[in-house]
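With one protein chain withheld, the remaining protein chains of the complex are depicted in position.
Chain nomenclature is as follows: A and B, assigned in order of appearance, with residue numbering initiated at 1 for each chain independently.
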Amino acid sequence: MKYISNTPAEQKQMLQEIGVEEISDLFQAIPDNIKFDRSFNLPEALSELELRELVKEKAAKNLDLSNFDSYLGAGSYDHYIPAIIDHLILRSEFYTAYTPYQAELSQGTLQAMYEYQSMICELTGMGISNASLLDGASALGEAVIMARRHTRNSRVLLPKTLHPAYANVARTYGEPHGLDFVDLPLEGGQLKLKSLENELDEETAAVVVQYPNFFGSLEEMKKIAELLEDYSKALLIVAANPIALGLLTPPGDFGADIVVGEGQPLGNTVNYGGPNLGYMAIKDDRRLLRQLPGRLVGKTEDVEGETGYVMTMQTREQHIRREKATSNICTNQALNALMASIYMATMGKEGLQEVANQCYQKTRYLIARLTELEDVEVVNQDNHFNEFWLKVDRPGTSLEEIEQKMCERDILAGVNLAELTDQEGLLVCVTEKKTRQDLDNYVKSLEVVLND
Amino acid sequence: MTEPLIKEYGSPGRKGYSLPELDVPEENPGEKLPAGTVRKEAAELPEVSEVDVVRHFTSLSNMNYGVDSGIYPLGSCTMKYNPKINEDVARIPNLAHIHPHQKEKYVQGSLEILYELKQYLAEISGMDEVSLQPASGAHGEYVGLMIIRKYFEKQGEERTKVIVPDSAHGTNPASATMAGFDVVEIESNERGMVDLDSLRAAVDDDVAALMLTNPNTLGIFERDICEIQQIIHDAGGLLYYDGANMNAVMGYARPGDMEFDVIHYNLHKTFSTPHGGGGPGSGPVAVKERLAPYLPAPVLQKEGSQYYWDYDRPDTMGKVHAFHGNYGVMLRAYAYIRTAGGEGLREITENAVLNANYMKHKLKDTYELPFASDSLHEFVLSGSRQKKDGITTANIAKRLLDYEQYAPTIYFPLIVKEAIMVEPTETENLRSLDRFIETMKIISREIEEEPELVENAPHNTVVRKLDEAQAARNPDLRW
Partner (left out) sequence: MKVPEGLYYTEDHEWLKVENGAGTMGITDFAQEELGDIVFVELPEVGDDFQQHDNFGVIESVKAVSDLYIPVSGEITGINEKLLDQPELVNDEPYQEGWIVKIKLSDEGELDELMDAEDYREFLKEEA
């Protein structure tokens, strides 16, 4: 299938109108010496039916999450997703539209983005949100170069409690702009405050804090904010899990200048890590606003005084400002932002609190039960949201073996920290989808595995 | 007819969700967590019912327009039909419901698909190695330029400049800045192509790369590509190909054969994945062998019959996404390529070019055609004739909306005054092309006979012309 609906007769008619004999005549501008003169070495075209069969066959080689009781998180979270989300986003007027260049025929997308921006602000306690970035990690990358432009400083403090992939992406983005990244060590699952105090100086452009951090712990946000008060230039960048903000004090309340993060937990599936969405919110500051990357939707009026929505402050963007733009971003993650919007609206004020609370309580429960086991320790047993750092110290049993044996019992026990960091242990994630029975089974299985 | 904000549907205590009862003991979170970290007041999210949400978003969707609604001739964006089977493929549960931290052995089926996709993209472009990590075209540009940066760093050469033609898309110069380069803009010649003398004058030892779109944003194939690549390569620079316009050349020419060193694709353009109101997209980068070491880590590899992510890339440019990019978009592109087949991709290109040329031919007497050179899958008109009558290209675009058709890209490329950039794509048929052509002619007549009608357009949309100046002067960005 090629989805071409002109018939050969129509094609012929069109060629005649144009005044050429054959379609290939339209390609004369391509010099002969570079013309592609063979067929593609690609598989033959498939019918819909054949495609379905082929892909199903390949898909069967996967063991998806439905085969397991999964405790994987570390940046991608398997929360409950209300059924209406997929139904609504599949409305083709949303789904098959592009960036709302013609506002009057794109009010649906525009108003939805305005609502998205509003709800992200409510959640983060910030003044302004853009209409999405590519993912959480690249949003952090954008944030550090924004801090560079805003402060003209070059030092960025990155705690070892930041998601390693985010740290990696931030470095990648920052390197061409002469940013120096300084690692802040960790201590018991939190960033070491003393080192932050020592490293902060007048040349600091930003301090990045993940909230909750990579290991699941909450940092001493208040103290961090206080330390920053002595350095008027340095920005506080918080990378926050938006679901956690159902329970936790919004970063805006701690004086965050920029809040970024992965919006996936808001109604987006895990989907092997993409597509999901980066969000970015900033405090209500005109100067910072002018440095903001990404699309922005604003409310306005039409000639008759009716309320309407448009993309605004576009002079920040690449299509106008070109090499001086605040970012190169063009295509963003609008549909994923729409999913996040529908999620936030559906769960609403109470629902988001309840999701967050259930995540917390169930995590607590699992930690409490696990720490009853011998040789099992939870580094952050009292300081966590929905992830925790599990250490198992059973002589003669490696973590890999434990993982494997849990797997044989259909449990994905967590992310092995050694794969991502220089730490040991499992990063275990619990969402509201878990039942007490699941959690008890996790504990029992681990006990059996350890005594094997 | 406006739709209230979702929060206006709210009433205290109204709910639109259901969750199972909490089945574990409940503790006060404030007891254990660091002081001040528990939220005192709930975030002011809407309090609405499921029906409210459904009605609200359905109503919003009715105020929108997509490819499924009708022609969407947005130049440079390749708004082709998005096949529904691709959506079904991407939703197959054991493909969709996998976690990025699952071990490779559990996701071999997905990795196989991605690996094959990589191979297809290498073949279609004539390149050697591919990274699927970039999440958009601009993201791909950034990755490509960072690869170039790393390459020269490794060669011990300090090259600081990237040359960009003045017809280039805004993301090109913006990406060059993001990657730490200085941008040198060169002028196009009267044929709408790179001016070789300007290029020669701009090239020196500091030039790391030339970024080129071919066909360029005028839809015109850069005939001098062989000389261009010679000039750049002779000076030790590299050649970057912006693959936004691959729909114009598939099966007819490959960037690799044109001696490009790095390219990015836009899977959301060429390979039919839906644009979602602005995204998501996917911007894979393909490179020649000598640049492969610098690709973002990890790179998907195969050993025997096993697929794995290779993290051992000491010279990598780094990483630009937390995981592996927009996987769901890749599945759709894979489905598209498999249903088209090699020969089909060529026919797709042929029909995209045929449709565009037909339209250009039919419209070039009504609207000025500033560059007469042969064009491929898109063409650029100018509203300058109409401007003399006091009607701008923006007015024309708005008037098109009254006829329930989306407008072309306007005011881009920047080198054309009052630009109207039309890309019909191959999925439009003669009937819808003719309707658009006819509408453009009607508007031209209206400009002569009833200019106010066009000047004050749109008239039939849910809102009339919106005040963008007010929006920018006093930004109202949230409720």
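The definition used in the following text is that a contact is a pair of C-beta atoms (placed from the backbone, for glycine too) under 8 Å apart; a residue touches a chain by one contact, two chains touch by 3 or more.
Everything numeric in this text was worked out from a predicted model, so none of it was measured.
Participant: Would you mind spotting which of A:Ala60, A:Val303, A:Ile320 or A:Ala418 touches the chain that isn't drawn?
Facilitator: Per the contact definition at the top, the residue touching the missing chain is A:Ile320.
Participant: For chain B, enumerate the residues touching the unshown chain of the complex.
Facilitator: So the residues of chain B touching the unseen chain are 411, 468-469, 472-473.
Participant: In the whole complex, what residues of chain A lie against the chain that is missing from view?
Facilitator: Within chain A, the residues touching the omitted chain are 314-315, 320-321, 324.
Methods note: only the chains that are shown with their structure count from here on.
Participant: Counting in whole Å, what is the centre-to-centre distance of chain A and chain B, each centre being its mean C-alpha position?
Facilitator: Chain A and chain B have C-alpha centres separated by 20 Å.
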